[in-house]
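Missing here is one protein chain; the remaining ones are kept as they sit in the complex.
Showing chain A:
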Amino acid sequence: MSYSDSLDQAITTVKQQSILVQRSLAQRKLMDALRYSSIMLTELRNPKLLPKQYYELYIMIYDALTVLSNYLFENHPKKHHLADLYELVQYAGNVIPRLYLMITVGTTYLKCPDAPTNEILKDMLEMCRGVQNPIRGLFLRYYLSQRTKELLPENEVALNSQFIITNFIEMNKLWVRLQHQGPLREREQRTKERKELQILVGSQLVRLSQVIDDNLTMYKDQILPIILEQIVQCRDIVCQEYLFDIICQVFPDEFHLNTLDTLLETTLLLNTDISVNKLISTLVERLNGYLKRIEQQEITNQSKVDVFDVFWNYLNKLNEERPDLSISQMVSLIEIVLNLNLHWFPNNFENLNKVYELISTKCNDFDNNIPKETEFVFLNILTLQNFDFLDSNFYFKLVIECPAYSSLLSSQNSNLQTAAINKLLDVFITADNFVIDSKTQLESFLKLCEPLIKMKLKRALANESSPTNQSSNHPMDPFVVKNSTNVGQSGVSEEKQKISRENIDDLLSFDPNQEKLSKFIHILFNSVLKSTTFKKLESQVEILLIIKNWLYKGGKNITFTYPSVITNFWRLIRKASLFMNKIPKKKPYYENVIKQNFKYISRCTTEMFNICGAQSNDQVFKIILQTASLADQLEFGEIAYDFFSQAFTIFEECLTDSTTQFQELIYMAQILQRTRSLYKEDYYDSLIVRSTLHGSKLLKKQDQCRAVYLCSHLWWATEISSLGEEEGVTEDFFRDGKRVLECLQRSLRSADSIMDNVQSCELMVEILNRCLYYFIHGEEYETHVTVNYINGLIELIKTNLKSLKLGEEAQLSELRIDDNPRNVTKNTLVNGSDGNYVQIGDNNMNTTSTVLNPQSKLLRVSDLIQVPIQHFHRTCKYIVNQRDIDPRFETIVV
């Protein structure tokens, strides 16, 4: 008898023979049925079949033999005796068909009550030794196992498990032997086949698990030691990895919890090429799964073995016994134990600290030489980002209760540190529900942030290396004579403009790390304020100073981080002022606290100014002015004056770009106009005179003009309702109409002296608008802005506009052709207060507008002329409309 050449043919044969078997049985021709069975089984002798193909045939044959078995059982002992048949099938010519038939008959016999069970089982097991070819032997023994599954004697656990173990040991040997068959070059093919066949060996452990059920003692004392002995002795990697996995999978959780030592011990005895990590990870996954299962099943009386302790001892032993393990392997292993602890004892930070300590020690053993490809493991260990069940509270404790964590973090390279800290800060920023109770805790957090604080920013380095920037980089030191000049020599100013534009770009491109750090500083300080330990204002101030001193280590970075400290000083000052008003007898105390805090702010801004250089001038200037405003609001006039003076110093010594100068001056005027505490000792007077003077000395005439007319408001205080002031009720507003008029006159002179007609006209219209403001807000005798003055100005504007139009017509006739298409899409232009033109969309509903640079090529003279003309028309229209409300407007001639 021989087997088919192809799988398809073999399948056909098996199908046909199985039908023939069924027919023979239907006709009660048992001998024929056995013969057809034998032909069918011959297909299983084919040495060319791959494991999966063999399995396919096996499944079909199994079904056919089931039919045979049923027949044999139903007709025993009426038509035949199974004992006889058991002898009979031994005469089959080939060993494979013989043994399959023998097992079929033998197991059918087992169903009969009078069968000599033990003898049959023993004999079948013995006979299977006749097949030593791995694949055929494995399937034959699998057949034995499947057939006997439901027939092993009841209540004979020891005997049954012995039967299965014996079969398992033999199968394992066959399976391991397969690796060494055939030529060496087919090694990989063998390994692949073995991995496919593994299920047959593994199924024996499933059977064992079913047989011993929940008998832990038996498992622990008899079964597990034997299985592990087999695994250890075979020295085979595929076998060891697979069977260890299967042990974890098929035996119940309680067994593992009680045999952890043994299991872990075993991994130390295995082939050293094996991936210990894989084994341990399987075991840990299983144990973690156990927690989930007991939660789902609501079992409360579970045994919580101190699994961490067992694994911890194991780690230390492994560390001693396996110096060959690389840092990556070792750290990954520790990570697995970390994973275990986080699931089992999420609140045990002592364990965590131990783990991080061990990692640090390991890093030191390897001189902190961490391979690039292992970095992600470290990142996982440091951020624990894979454990989504950990909340911010956990991370909070991690930072303050695990010193080893922080020291491990600080020994990493800067990229890794930054990445890890960022992840951590993200957690804290999104959920700020923690409270900091001690300075030690605070220091832990600041230490955590140290790498971010001290981080060298690329930009900062670039600035240092750029020599062109040094002139604007000089510190705020009164003895350094400034060498920059305001004179508009084209070359110099162009270069300066370029530099300052770069600086602006720098400032706009935030460093995300510093931004996050600043956010975190707020969260951190808030969590200090929540604590009862730091209830006293003094202690809060002290904490803020500690934070400031840490940030100071960041050098130029303080330009990003100091504002978060300064704003908190503002906050403390306001708080102190509230207390001061509430508790009059402690007024001197709080007054002192407030003054101290203003000094600290001053320290901060001085440090920013000295360290950060030109790029932070604008920021320092604004912070100083805001602080001045705060001091004024709390009626600390002298302090406010002091801060204003500081602002002037920066303005005079360091702001060189004319656009910036103009803007900063306007900013200063806005703040000054709303101050109320500077009137004594003429502080206010001297400050506003000084700013107006600066305004009149700006580089560009249009800036001069605008700055001065805006400064005119400094002599015309308006109500601040939150202070209880009210127009018409409050008597003592700081107002000086004469000076207002002087300012307007001064700016009109500037406007008039501008050579560019369009500009000049536009500015005059703007001044006209100012005049109308004062006309509305005061009587003529107060403001000194009279009807005559306004009418005169309108006359002047009209005359100027007329000559402007003449010029335009002349120009238009020259450029008619060129201009034509533009008339179709004519947009309205207006002039912004910074001198830029703003193009307003055609459609009034559509508010999109574009800012155009004065040098823009999109601007044409013909369009520009429209700017003052339209502006003047709007103003006149306003005057006419105003007549309905205010009859004084009748006298204005438009």
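To be clear about the criterion, a contact is a pair of C-beta atoms (placed from the backbone, for glycine too) under 8 Å apart; a residue touches a chain by one contact, two chains touch by 3 or more; residues count from 1.
Rule of thumb we're sticking to: contacts and distances are computed from a predicted model.
For the chain omitted from this view, which of "DNA replication complex GINS protein PSF2", "GTP-binding protein YPT7", "Small ribosomal subunit protein uS9m" or "Heat shock 70 kDa protein 8" is its UniProt protein name?
"GTP-binding protein YPT7"
Touching the hidden chain in the complete assembly: which of A:N155, A:T217 or A:Q296 does that?
Residue touching the chain left out of view: A:Q296.
Of the residues listed, A:D214, A:D273 or A:E320, which one is in contact with the missing chain?
The one listed residue touching the chain not shown is A:D214.
Specify the residue from the set A:A10, A:L30, A:A92 or A:A115 that touches the hidden chain.
A:A92
For a quick check of understanding: of A:P252, A:P371, A:G792 or A:G832, which residue touches the chain that isn't displayed?
Reading the full complex, the residue touching the unseen chain is A:P252.
Touching the left-out chain: which of A:I199, A:M218 or A:L796?
A:I199
Residue by residue, what part of chain A touches the chain that was omitted?
Against the left-out chain, chain A lists 1, 16, 19-20, 22-23, 25-26, 34-35, 38-39, 51-52, 55-56, 58-60, 63, 66-67, 70, 91-94, 97, 146, 149-150, 195-200, 202-203, 206, 209, 213-214, 246, 249-254, 289-290, 293, 296-297, 299.
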